[in-house]
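Not every chain of the complex is shown here; the ones you see sit where they belong.
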Amino acid sequence: MTHEQLTYLLLGAVGTLELSVLTFIAGGLAGLGMALARISPVRGVRVAAAAWIQVVQGTPLLVLMGLCFYGPNIIGIGSVPALVAAALAMTIYSSAFLGEIWRGCIQSVHKSQWEAAECIGLTRWQRMAKVVLPQALRIATPPTVGFMVQIIKNTSIASLVIGFAELSYNAKVLNNSTFQPFIYFGCAALLYFAMCYPLSRWSRTLERKLNATRG
Amino acid sequence: DQLDTITAAKKIRVAIDLGVPPYGMKDDKLNSTGSDVETAQLLAKDLGLELEIVPTTGANRIPFLQTDKADIVISSLSVTPEREKVIDFSIPFAGIAAVVGAPKSMNIKSAADLSGKKVVSTRGTTNDQEITKILPKDATIVRFDDDATSITAIVSNQADIFATAPSLLKVINEKNPAKQMEVKFTMKVNMLAVGLRKGEPKLKEKINGWIRVNLKNGKLNAIYKKFHGADLPEEVTKNGA
Amino acid sequence: MKYQFDFSSVLAQWPLLLEGAWVTIQLSFLATVAGFVLGALCALGRGSRHGWLRRLVGVYVEGIRNTPLLIQAYFLIFGLSSVGVTMPILAGAVLALVINIGAYTCEIIRAGIESIHKGQLEAADCLGMSKLQVFWHVILRPAVERVYPSLTSQFVLLMLASSIMSSIGAEELFGIANRIQSDTFRNFEIFLVLWAIYLALSYMMRLGFWLLGQIVFTRRRKLGTPL
Amino acid sequence: MQPVVELDQVHKKFGALHVLRGVSFSVTKGQVVAIIGKSGSGKSTALRCMDRLETVNSGTIHVCGHAVHDAALDVRALRRDVGIVFQGYNLFPHLTALQNITLGLTSVKRMSPADAREVAMEVLAHVGLAEKAVAYPEQLSGGQQQRVAIARSLAMKPQVMLFDEVTSALDPELTGEVLKVIETLASEGMTMVLVTHEMAFARGVADKIIFMHEGQIREEGDASMLAAPKTPELRQFLGNGL
């Protein structure tokens, strides 16, 4: 493998990270909104959020990518760059999964905590922000870090419909001009592993710590 | 009007599939190259515009045009009646044959000889449409998203028979000389043209004019010869004026 | 830009779509069954006395869980065949899915196994049950029962992910849709129709798993524990 | 004197379960009322209704001038006047003892952090835990946690305090230190309603004792009532309970 090719692969890894970080920020915000909507006091909001999650979780990411890539144009927003389309699809996808993860964490904060906060006279938002979320955050960290691994891996799908230049795409391009799949896909796999494995380990360590302090 | 938009932006976005050597590919230094790429470069230069290559795949070429991801398509795009329903074409600037290729050792003379065999084609190409039409019932087609993946499949011995353009067989033989791929029979000869959105007469006229000039002065022929090792077919060159 | 929706040319291809959906169902079914077996065996291996076996399974599970399915599939289909190991595309697709889901299943089942009380194993030992009998009756069944919800969602995700197999040449639902797209150029309509079909498939799958759970896990049915 | 807490014919159902069946009583300023009764008799439910943690089905409840039974009640205004402490201390585990107390002061009473801190240190000293200000709940014993919980309520300067079996999860020696705090409050004239199973404590500190049985008040009176129970239910309860 030449120097240029390696650089090209690493460039792809940067693309992967770019998309992952964007997804994580946007998807995190959307997921938080979704988690809050799922436990909203308004029935309509709860039902709508549940439906959203059900639908997104029943759709392949590949189809989401297609819808986000061609959709904005169809509804008249105009053409969006590949990065934006990919980030949009990944955000929708993450909103559903992170929303569910975080809802579980919020609900695992004991009801008596809500009550105690209520009895001091905190408003609903103060209760959420100052009492429940800080506690939920601790529980939520390990599965959230675990989900970041999913995000990184799933960015690879962006290359299939959209042709966004991330790691898998660049590996494929390299293979397409040299036809040595073992080398390029192997390297790509290693790079993915290098990005994901530390996160997996970290997630597991966090989980163990959490269980230790709880038990 | 699109021509005005392009002129105002001083930039033309051309969709090219970079996974179809020798039409579009990356060279060893990872620069985009190929006959489609050089054609696009020549076009941009002559029109005084900056060139932006939008990488695409065989199946995505027309959707990209429809959804304004690109201004025009120069990507081994054959003129077919189905496609003419949804997009416009310029006059042809090159030609391409749809052939069935296989290793020398295989005895294949017509579609009937493909019976019971596995044939590779690239989704959404004219080759795919042609081979689907003529293939015997008991043969199977394996389709990939782009030519490069199809080539990978042949080179890596996933399959032996390939419905494609002759130039791609050459590429395979370079990568895997043991294969000795050769043209077994030709399904059809197609005209290659520039794809445009419907209802853009000014842009179409501009490009047609450019093609005529460059067919006449031999520049398009030179590009074709450089990558395909042969002169343009006469059906194409006769359009030069 | 005004877009005229036209589903007729897409829906006219329904026999093809049906064919694709059928391939998707077959792929998912085979991968689910084989992946479950592989995952259960790996879970067994992860608790093995032999350090080398535990490590081997660990490398497999971590390797798979930290790389994308797409790359695994490329590797399996093109990588292996370039060193002379070829297999039919569909077999390759199933294999890629099985290897992928096996790792996830292993992790999920293992979590279930870890939640089983040690006293249960002792009780079974004291009845004189063999290792295999203990694993089957006292470890695996209750463990799977406990993690059944996570398992089923993982399998539904697998079905959705099988769409990726179109890029290594499998003519499943997504691949068929790509072909229809290049014939009709109604790409957006195609994606909408695909969306509907995948949603329907995933609900059918959930329903199927729910029914299966009702049959297999009699306790849950009787005590009305939701699955 | 206008009563601080007044319940009139309060009924409360959980689905088909009729938990409060017409409960009426009142508490005047400075009074300490103890509610006793066996498990499931509705003591906690009555207390929770007074702080609008449950809504009643019928009857009226007035607490510090708030019509608690009214759907249009300003709940936050009610909570400013009422402090409540539960059996499970319900401290916020992610905050120190001090922060547990200042949270309400800064975010509900909009005090400056410095003022809040001062008030918090004062109430912590009051419950004898000034030196534990920076400890997290898990670093405190059950009795200490309960005292912080009481301090947290006190800091809001409520007009009436409600206690629900605040010592039932504690060892005898820890129980003592919590009861001492409550006694101090009583001697300072705080109006209080406490659900308790510590008969000796009820006898010692309460001005009025209410015996609940199956959702109703069976007997009501001062400490002497425990010495001479009139109803067979109270007699039996005292027989088991002591």
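We just call them A, B, C and D in the order they show up, numbering each chain from 1.
As a working rule, a residue touches a chain if its C-beta (ideal position, glycine included) is under 8 Å from a C-beta of that chain, and two chains touch if they have at least 3 such contacts.
All values derive from a computational prediction rather than experimental measurement.
J.: Where each type of chain is drawn only once, what counts apply to the full structure file?
T.: Stoichiometry for the full complex in this file: A x1, B x1, C x1, D x2.
Just so it is clear, only the chains that are shown with their structure count from here on.
J.: Which chains, if any, touch subunit A and subunit C both?
T.: Touching subunit A and subunit C alike, sorted by label: B.
J.: Of all the chains, which has the CA centre nearest the overall CA centre?
T.: Here the chain at the core of the arrangement is A.
J.: At what distance in angstrom does the C-alpha mean of subunit D lie from that of subunit A?
T.: 46
J.: Rounded to a whole Å, what is the gap between the Cα centroids of subunit C and subunit D?
T.: Subunit C and subunit D have C-alpha centres separated by 54 Å.
J.: Could you put a whole-Å number on the gap between the CA centroids of subunit B and subunit C?
T.: Centres of subunit B and subunit C (C-alpha means) sit 38 Å apart.
J.: Where in subunit A do residues touch two or more of the other chains?
T.: Residues 70, 73-74, 78, 160, 172, 175, 179, 181 of subunit A touch two or more partner chains.
J.: Using the touch rule from the top of the page, what residues of subunit D touch 2 or more other chains?
T.: Subunit D, residues with two or more chain partners: not present.
J.: What pairs of chains are touching here?
T.: A-B, A-C, A-D, B-C
J.: Which residues, counting only subunit B, touch subunit A once they are in their complex?
T.: For this pair, the touching residues of subunit B are 18-19, 21, 25-30, 55-57, 60, 63, 67-69, 145-146, 148-149, 151-152, 155-156, 175-176.
J.: Along subunit C, where are the residues that touch subunit A in the complex?
T.: That would be residues 1-3, 62-63, 65-72, 74-75, 78-79, 82-83, 153, 156, 160-161, 163-164, 167, 174, 187-188, 190-192, 194-195, 198-199, 202-203 of subunit C.
J.: For a test of understanding, state which residues of subunit A touch subunit C in their complex under the given definition.
T.: Contacts found on subunit A: 55, 57-63, 66-67, 70-71, 73-74, 76, 78, 149, 153-154, 156-157, 159-160, 168, 171-172, 175, 179-182, 185-186, 188-189, 192-193, 196-197, 200.
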